[in-house]
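In this view, the complex is presented without one of its protein chains, the others remaining in place.
Going by the order they are written in, the chains are A, B, C, D, E, F and G; count residues from 1 in each one.
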Amino acid sequence: MRDMKSILADMEAGRLSADAAEKEIRACFFEDLGHTTLDHDRAARTGSGEVIYGSGKSAAQIDEIFDHMVARGSNVLITRVDPEKAAALNALKKGASYHAVGRLVTHLTQPVLQTAHTVAVVSAGTSDMAVCEEAAGTLEFFGNPVNRIYDVGVAGLHRLLARLPEIRAARVVIVIAGMEGALPSVVGGLVDKPVIAVPTSVGYGASFNGLSALLGMLNSCASGLGVVNIDNGFGAAHLANRINRL
Amino acid sequence: MRDMKSILADMEAGRLSADAAEKEIRACFFEDLGHTTLDHDRAARTGSGEVIYGSGKSAAQIDEIFDHMVARGSNVLITRVDPEKAAALNALKKGASYHAVGRLVTHLTQPVLQTAHTVAVVSAGTSDMAVCEEAAGTLEFFGNPVNRIYDVGVAGLHRLLARLPEIRAARVVIVIAGMEGALPSVVGGLVDKPVIAVPTSVGYGASFNGLSALLGMLNSCASGLGVVNIDNGFGAAHLANRINRL
Amino acid sequence: MRDMKSILADMEAGRLSADAAEKEIRACFFEDLGHTTLDHDRAARTGSGEVIYGSGKSAAQIDEIFDHMVARGSNVLITRVDPEKAAALNALKKGASYHAVGRLVTHLTQPVLQTAHTVAVVSAGTSDMAVCEEAAGTLEFFGNPVNRIYDVGVAGLHRLLARLPEIRAARVVIVIAGMEGALPSVVGGLVDKPVIAVPTSVGYGASFNGLSALLGMLNSCASGLGVVNIDNGFGAAHLANRINRL
Amino acid sequence: MRDMKSILADMEAGRLSADAAEKEIRACFFEDLGHTTLDHDRAARTGSGEVIYGSGKSAAQIDEIFDHMVARGSNVLITRVDPEKAAALNALKKGASYHAVGRLVTHLTQPVLQTAHTVAVVSAGTSDMAVCEEAAGTLEFFGNPVNRIYDVGVAGLHRLLARLPEIRAARVVIVIAGMEGALPSVVGGLVDKPVIAVPTSVGYGASFNGLSALLGMLNSCASGLGVVNIDNGFGAAHLANRINRL
Amino acid sequence: MRDMKSILADMEAGRLSADAAEKEIRACFFEDLGHTTLDHDRAARTGSGEVIYGSGKSAAQIDEIFDHMVARGSNVLITRVDPEKAAALNALKKGASYHAVGRLVTHLTQPVLQTAHTVAVVSAGTSDMAVCEEAAGTLEFFGNPVNRIYDVGVAGLHRLLARLPEIRAARVVIVIAGMEGALPSVVGGLVDKPVIAVPTSVGYGASFNGLSALLGMLNSCASGLGVVNIDNGFGAAHLANRINRL
Amino acid sequence: MRDMKSILADMEAGRLSADAAEKEIRACFFEDLGHTTLDHDRAARTGSGEVIYGSGKSAAQIDEIFDHMVARGSNVLITRVDPEKAAALNALKKGASYHAVGRLVTHLTQPVLQTAHTVAVVSAGTSDMAVCEEAAGTLEFFGNPVNRIYDVGVAGLHRLLARLPEIRAARVVIVIAGMEGALPSVVGGLVDKPVIAVPTSVGYGASFNGLSALLGMLNSCASGLGVVNIDNGFGAAHLANRINRL
Amino acid sequence: MRDMKSILADMEAGRLSADAAEKEIRACFFEDLGHTTLDHDRAARTGSGEVIYGSGKSAAQIDEIFDHMVARGSNVLITRVDPEKAAALNALKKGASYHAVGRLVTHLTQPVLQTAHTVAVVSAGTSDMAVCEEAAGTLEFFGNPVNRIYDVGVAGLHRLLARLPEIRAARVVIVIAGMEGALPSVVGGLVDKPVIAVPTSVGYGASFNGLSALLGMLNSCASGLGVVNIDNGFGAAHLANRINRL
Partner (left out) sequence: MRDMKSILADMEAGRLSADAAEKEIRACFFEDLGHTTLDHDRAARTGSGEVIYGSGKSAAQIDEIFDHMVARGSNVLITRVDPEKAAALNALKKGASYHAVGRLVTHLTQPVLQTAHTVAVVSAGTSDMAVCEEAAGTLEFFGNPVNRIYDVGVAGLHRLLARLPEIRAARVVIVIAGMEGALPSVVGGLVDKPVIAVPTSVGYGASFNGLSALLGMLNSCASGLGVVNIDNGFGAAHLANRINRL
């Protein structure tokens, strides 16, 4: 599929009618699959291509989207693909990879420019792993080296303090925690880098599926934190990538 | 006013009719002031006398209760007395003390047995002061030495770590914090004493008047915490006194 | 595995290089299993060893943690292990016990010092049993004799009053209730010991999975209560053990 | 103002045109004051006349309603009249009474049939007084003898037990409590009469302006309770009157 | 099993030792099955015997309770028994009946005194049926004739108005509705009998599992309503029975 | 089944007794199936016939309702019929159609008057499809041509802007969105037609099953929006039909 | 101020440079006052001009906006202007009108095209008046005749039924109610016109400042309702005007 410049050149050269040109130009911007309107312009506009949110889409719909994106030469990232859906995907047979813990499907059609700096992904507990890996996998897809520092929650501060130098060495820090969500406050008070806080739904009772952690992070007494939705490892990674590419 | 034993002795000795005895015995247990039913038996039953919740009571009602309690020889603690109401109290003219920051009125009719051990009152920020002093003043009223360790929240961990030996030296630790309420989790992971966590309504926006701190403390990843109501410095002190007197 | 004193002695005696010593000393404090960072120092710091929260961990992860802890000579307590996960654990074949009602796995590598006093576990209804047994099993794991007093909710006060002497004989009282969560208020007004209140998710409709009971306990008109998270029998027991060991 | 029978008789006798009759008949049912549509038929339909909710209405509007109702020979009850608004009412100069604690204005244009049985109004604490007196005043306006039993909350059970015979002697029991709202559960388990539970906004922090008490009462483990809105003393009394008149 | 009078008579006559008498007297009041403390005194105290809440109890526990109650000559009502649990109950083989729609198990050991008046059970929609039948079945168990008036919600007022005479003929009216829960307000404005409002969890989206209906009923502009918990058909029937037996 | 006029004509002509006439007339208004009271008058009163809410009704109940409605010559629309229930319906064998994505069963007994204007159904994302098709299918059932414009959410504004002329050509616009629900605000600011906003439960974490989208739409800074319940495609279509038929 | 056509004509005729033309064209669309960016294009785009939300703006800011809009020949509507702010407005001295009950400031610079049909504004109670008049005043500002039908809530259905013909005669119906918000459901079941439901914050306790009424309206069992924000009389009128102008 061509970019707008070459289309206009063809038209100027008389190789393409105005009508045909308009059609092709529109296709540079989006493509209507009926159920889905693919946003092909997103990379130009926002710095990274459209990512497919897999939840609520059928395997067939995902495969159709996958094929269109690959045909256009786009790299493909699909989030929230549970193992049952993954098993039904043709995309995996066509070379896409499945990251089971982070529930991601990725496919690189073209190489990705690697960033110079690392992003640290810090987690409070083992049970936060799925969210951590959604973040880490997304970061790697976008070309960011990742330093995983897991299970260093505030109930055992020395575990965190021991790894502080590594955390401080990263350019952006993602901190992931469930339950009371205190870890970003503590990290935020110890580093001078932007901290992206991800509440998780890990916990029970008055955790109210992550609400407690979310509120904790929004009310942090430490400054310099930005918060994303509960369990939104992808969104944290997306923001971290934007920052890391400045 | 007499205790039950002496009443029964009088009756046995024929100095008191059964009817009169019954009336006096009932008065050992409670006294009906119309608006209020004083619970004179509470100290015998629960280890500490009735405490008057000042909010929602008029100065006149509080004075009437004060007089009845003093007449019975009880020590008097009245909580949640704001400065306007305090200014209208006769009790202060009769020797009661007003603790303006903690909004307490206290009066000692009889000496209080001092405990052997200290209770630490630890707070996250300066704005938590009113709750801290409600706790500290209540502890002192009940005879517990208090070590005040204020404004050592998690955004500056070294402030807390520097005072850890003092905190560890206490027999019970009360930790008071607003906003995200992370301090009790951190303290709970560093000491081996019972920790009583008090959320405060300090904060704004998504703190929802202390709800965020409350949920944070209930979901703490550190074990060994008991939580009380938002801003309930009195309740924390009451529980700490029960523990400290074991 | 050795404690820090013997490591330093070896180094002093020239039997260990500084580098090797540092490595061993670090291992006294924590151990990184990749998914989990074991906190080996917790017992020294907080008076009781690390407890494994089984929910959200795979049987394989739990078994790996179990083996490392046993290898270090630690006693092991794993909470929230449902029957399906328990059936998949190798730990049970290696001598660990499974307490089905309380969903606990325990293993004693070394003997536990028994406390001199009893903890009472009081419940409002039969349906609170799983939380009660999580509390009772945890207390026994930590060496506290337990007096179980079940199904004595406030709808039939005489059942409670009949067992009041037993409750008063305990040093710490855990009160567990769902629905409106009124039992801790009533018990708190009748005893002079610290009361730990545990709301449960028992109920339906406006119980909102335990929120009603939680709010009831936090707002108790009786003083001297500390509240833990909904269904958190383990946390209540942990706090009771801290108090009982004072 | 006439009832429908006499209007129809007049028409039949030729003393009234059909048009005039229709107008008068409509006026038996309601009357449009512009801001307010008075429901004159309510007593016939529901057993008790329309009651004016004073909050959100100006003194002038209330006075206009008052005059129309008195002109029709109706008894008048106006609720939620705070002292400032009461001071501005002409109705009080025309013989209406103001009950300051319960914030009620009442006026008897015709005598009320007294019920044979008593309604007990039981409260947990002194601070619930305004709600109690709204209930008690409404009951007395409707002709029900009231037995006030105040400040007998569950933190001092003996106060309640001592007055149980009086409570059991009533035909309907209204129980009013703030904070955790446990009193209706305890009373409901001790009597065999219908219990109407009124949560109050007394409390602070996690009482969330009465939500905690409301949820507690809705989830009561005792059966036979009906709950009304927070602070709705009037509504409880209205229901109690309906029951007491069966 | 004997009542207290005959026990005391035996003791007076020397046929029973004091120790044995005490034991038997205690058994009149409650019985400890380990998991459950049966409240045998409840009928004497509250006018109706203990009802078993089936949810959260195993079939074996229910059967054990059933046998003890039948052995004492009590009538048995067990609520919230889903079909799977019912299929596992021995009680059904011993003559108990299962009401599948209302999820009730009932067994009459002794005859029930029928009330003179009817209770109307009015519902807004077909989907409220399970709650309606829990109420109706409970009312019949307690001896109240029931008039079922179903699916007459406010979206088609004429259905309701057509059946108003029947509703007015009842002594107590139970109104059951989900979604916005408006039906009790409309009925409450049309009858002069006590109305018990039952919100149901019927609905979706912003019904929040019955919260919308619950709030609607608590805020009803019609007076004379008492509200019970969401889906609590049993509780409504219990209260209606108390009122109907006055 | 006859309409009222012909019934009255028969009575006037002596072909029908008053009693029989009353019975037939009542049947014009509603019909009592025991579990359901069919509202046959609804079309006359509100402009569109009764629609059956399939959730919470058994296949047998739905079939019985279907047969009665078809017998009366009514068109039939049943919403919220999941595939399992659809598979069990006899109605489908009798000519009714099943729209699987929108979970609708429809049957046209009589032709529907088509509207002159189109309704646009605009959605933010592919995952909103079920709600979209519930709306579109309902609109078509009621005779409104539908223009489907799907997956044009605000993250890619150009997709929306490209289709603005089509949206502006409709007489009524339904906008369906989950997550933050921002699309109706943007559309509402770009068109001059009534906009009906439908929040969906698409999302996770702090979307709280559609609450976030619902609140977003209610607080829209664009005017001229009416909001319906979460996932309520049917209700939006019903309102659009009313407007489109003005 | 000129419209775009005349600007372009001037440019074409050489009376205006391209630069000057661009500036003037931009000014047709919006104007930046620093604190406020006036949207002058809104009428062309959405059918009605920009309305100023007065809350949170100072009198001086409102006056500045007023002057700019009048200078452009726009009609001006400012909402949520409380009496204190109104008293400080210069606009009132320049001919604008203040509607105190509805808190509106209006000014007609050019005549408004009156609609052919009436909008009915129906309210449940007298206390909803401010919201009613915000709606009615907005409707009249936009040129819609209004029929006010106030205080006809569901507690007295005959008041509503008596005015049903008037309600049915309107082309659009706005229904305004607080407390349980049941009136729109009842009206929605009785008319065949679009119904716009406005919840109000009238009520107390569990009305939670209008949340109860809002949820009630969103969950209405009657179809054909669109709901707006709590107390949003303006928004309802805006939508009604859009519909009424179709």
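Convention: contacts are C-beta pairs under 8 Å (C-beta built on N, C-alpha and C of every residue); 3 or more make two chains touch, one makes a residue touch a chain.
Nothing here was measured: the structure is a model prediction, and the numbers come from that model.
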Chain not shown, its touching partners among those shown: A, B, F, G
Among A:70, A:101, A:162 or A:239, residue touching the chain not depicted: A:239
Touching residue (missing chain; options A:38, A:81, A:132 or A:225): A:225
Which residue of G:74, G:138, G:185 or G:201 touches the chain not shown here: G:201
Positions on subunit B contacted by the hidden chain, ascending: 125-127, 129, 150-152, 155-156, 158-159, 162, 202, 204-207
Residue ranges of subunit A at the interface with the undisplayed chain: 42, 45-48, 51, 171, 188-194, 196, 214, 218-219, 223-230, 234-235, 238-239, 242-243, 246
Sites on subunit G contacted by the missing partner chain, in the whole complex: 26, 29-30, 34-37, 39, 41-42, 50, 53, 55-57, 61, 80, 199, 201, 209-211, 214, 229-232
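Simple rule for what comes next: only the chains that are shown with their structure count from here on.
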Maximum centroid distance from subunit F, chain identifier (CA atoms): B
Whole-Å separation of chain centres (CA-atom averages), subunit E against subunit F: 38
Separation of subunit A from subunit E, taking each centre as the mean of its C-alpha atoms, in whole Å: 53
Residues of subunit G touching at least two other chains: 125, 155-156, 188-190, 205-207, 218-219, 223
Inter-chain touch pairs (all): A-B, A-C, A-F, B-C, B-D, C-D, C-E, D-E, D-G, E-F, E-G, F-G
